[in-house]
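Note that this is a trimmed complex: some chains were dropped, and none of the rest were shifted.
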Amino acid sequence: MSADRLEAVLDTLRAFVAERDWAQFHDPKNLAMAVVSEAGELAAEYRWISNPEADAWSRDPENRSRVEHEAADVAIALLLFLDRIGVDFFKAVSAKIEINRRSYPVAASRGRPQRPERTRSSGPSASSA
Amino acid sequence: MSADRLEAVLDTLRAFVAERDWAQFHDPKNLAMAVVSEAGELAAEYRWISNPEADAWSRDPENRSRVEHEAADVAIALLLFLDRIGVDFFKAVSAKIEINRRSYPVAASRGRPQRPERTRSSGPSASSA
Amino acid sequence: MSADRLEAVLDTLRAFVAERDWAQFHDPKNLAMAVVSEAGELAAEYRWISNPEADAWSRDPENRSRVEHEAADVAIALLLFLDRIGVDFFKAVSAKIEINRRSYPVAASRGRPQRPERTRSSGPSASSA
């Protein structure tokens, strides 16, 4: 029998939420807000740490423990979000990797990082309030 | 005599940073990271508060005080960021409002909020690492 | 006569919002969400830029223009948020600087950046849902 670690952790999270009657607060909007606020806490840990020192800094046991907890908070909020909207974590990740393969072909991407090349369309479209 | 409140607060902030020898940590990358982590803290205050209760919740003196402080933290990081890259806060805001006027003409926008209509260009462009 | 640039830009923003009937979407929760999502876009511009290159990178006219716009987006969302909850931008910033003076006395802070030294209280307090 194979233990699926994703299903196991989802079961634990669902029970945790149910015991505390928290599902009422866990609509997708609130969970998206939770993801970004926890992500902000992870970013806060590194904001004055320079790039050249970041790997070594993260190896210090105290720092590592803190960022591990912050990253786990992001993960938990994200797992709850995907569960709420009925999406499998690994399927979503795998699908996006394939999209990224096409967006960032090796030849053009080698040594050049992803850049946020976004353009905002002018005005709201058919999508209403 | 007119007091320019922006210049006054910028002078205070510059002195605050200089006294503590903090400019070394305040390159634009770190300041952008500070802006988003402080913004995450502001978002954290509202993450379980529903839209219908948000205005009333914000009027409670204790809540109001906390979100005021979090918003001020975002403002301070943002003022430091713009100062570092040599951009005037109000000029930047006014210029962007004019861009937004064209992006969101009244007729098409009435009753419809801004939507994040973004498309990512495929692959990195001429801009290298 | 002194021109107060804050009042001028707030008047412009209020008119912009009113013309488009957008106040219905601008409760404090949504505006806090707008602040952090715009802050995320600013952070995105710097995510692969290393600290040593950040100042020079920001001086490139194209980059500077983009981060100026992203920073202005954060500023606009923040101004709308503070206006919604009835707080003056400069009063909030000045008050927080004074709090920071006490939190980061010069002698102890010199050369050492602010650190997110936060502890989470165990469990929800009297503050209910």
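By letter and in written order, the chains are A, B and C; residue numbering begins at 1 in each of them.
Going forward, contacts are C-beta pairs under 8 Å (C-beta built on N, C-alpha and C of every residue); 3 or more make two chains touch, one makes a residue touch a chain.
On a predicted model such as this, the values are computed, not experimentally measured, just so you know.
Enquirer: Given the 3 placed subunits, let me have the overall number of copies in this structure's complex.
Expert: If we count all chains in the complex, we get 4 identical copies.
Following the convention adopted for this analysis, only the chains that are shown with their structure count from here on.
Enquirer: Quote the value, from 0 to 180 degrees and to the nearest 5, of the angle by which the CA atoms of chain A must be rotated to coincide with those of chain C.
Expert: That rotation is 180 degrees, given to the nearest 5.
Enquirer: Would you kindly state whether over half or under half of the residue numbers at the chain B/chain C interface are used by both copies, giving same or different?
Expert: same
Enquirer: Could you find the two chains linked by the most C-beta contact pairs?
Expert: B-C
Enquirer: Centroid of chain A to centroid of chain C, CA atoms only: how many Å?
Expert: 23
Enquirer: Express in whole angstrom the distance between the two chain centres, defined as the mean CA positions of chain B and chain C.
Expert: So the centroids are 3 Å from each other.
Enquirer: Touching at least two other chains at once: which residues of chain B meet that condition?
Expert: Within chain B, the residues that touch at least two other chains are 25, 30, 33, 36-37, 39-40, 43, 46, 48, 50, 104, 109, 111-113, 116, 127, 129.
Enquirer: Using the touch definition from the top, list the residues of chain A that touch chain B in their complex.
Expert: Listed in rising order, the residues are 25, 30, 33-34, 36-41, 43-44, 46-48, 50, 102-105, 108-109, 111-125, 127-129.
Enquirer: Touching residues of chain C toward chain A in the complex: what are they?
Expert: Answer in residue numbers: 24-25, 29, 33, 36-37, 40-41, 43-45, 47-48, 50-52, 113-116, 129.
Enquirer: Please output the residues of chain C touching chain B within their complex, sorted ascending.
Expert: Answer in residue numbers: 1-6, 9, 12-13, 16, 19-22, 24-25, 27-30, 32-33, 35-40, 42-43, 45-46, 48-51, 54-55, 57-59, 62, 64, 67-69, 71-76, 78-79, 81-82, 84-85, 87, 89-90, 92-97, 99-101, 104, 106, 109-113, 116, 127, 129.
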